[in-house]
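Below is the structure I would like to discuss, written out as structure tokens.
Heads up, one of the protein chains got dropped from this complex, but the rest are sitting where they should.
Up next is chain A:
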Amino acid sequence: MSGVDLIFKVAAIGIVVAVLNMLLVRAGRDDQAMMTTIAGLVVVLLVVIQEISSLFDTIKSVFGL
């Protein structure tokens, strides 16, 4: 997957999580809203960690660290 798609993906996850959070809080389900937030965070972290890992590998090979 190309890089810009990843950025859009993370932004979409952020917006969806924010909307879900608002809906669930409005419906009085605060605990599930919290769960949604954490799930969104975990998914985003998985994406980001993969990208950071490839970034660090590239830096290592380019600069010979």
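Here is the rule we use: contacts are C-beta pairs under 8 Å (C-beta built on N, C-alpha and C of every residue); 3 or more make two chains touch, one makes a residue touch a chain; residues count from 1.
We take it that contacts and distances are computed from a predicted model.
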| item | value |
| --- | --- |
| Among "Rod shape-determining protein MreD", "Putative aliphatic sulfonates transport permease protein SsuC", "Stage III sporulation protein AD" or "ABC transporter, ATP-binding protein", the UniProt name of the subunit that does not appear here | "Stage III sporulation protein AD" |
| Touch list for chain A against the chain that is not drawn | 3-4, 6-8, 10-11, 13-15, 17-18, 21-22, 37, 40-41, 44-45, 47-48, 51-52, 54-56, 58-60, 62-65 |
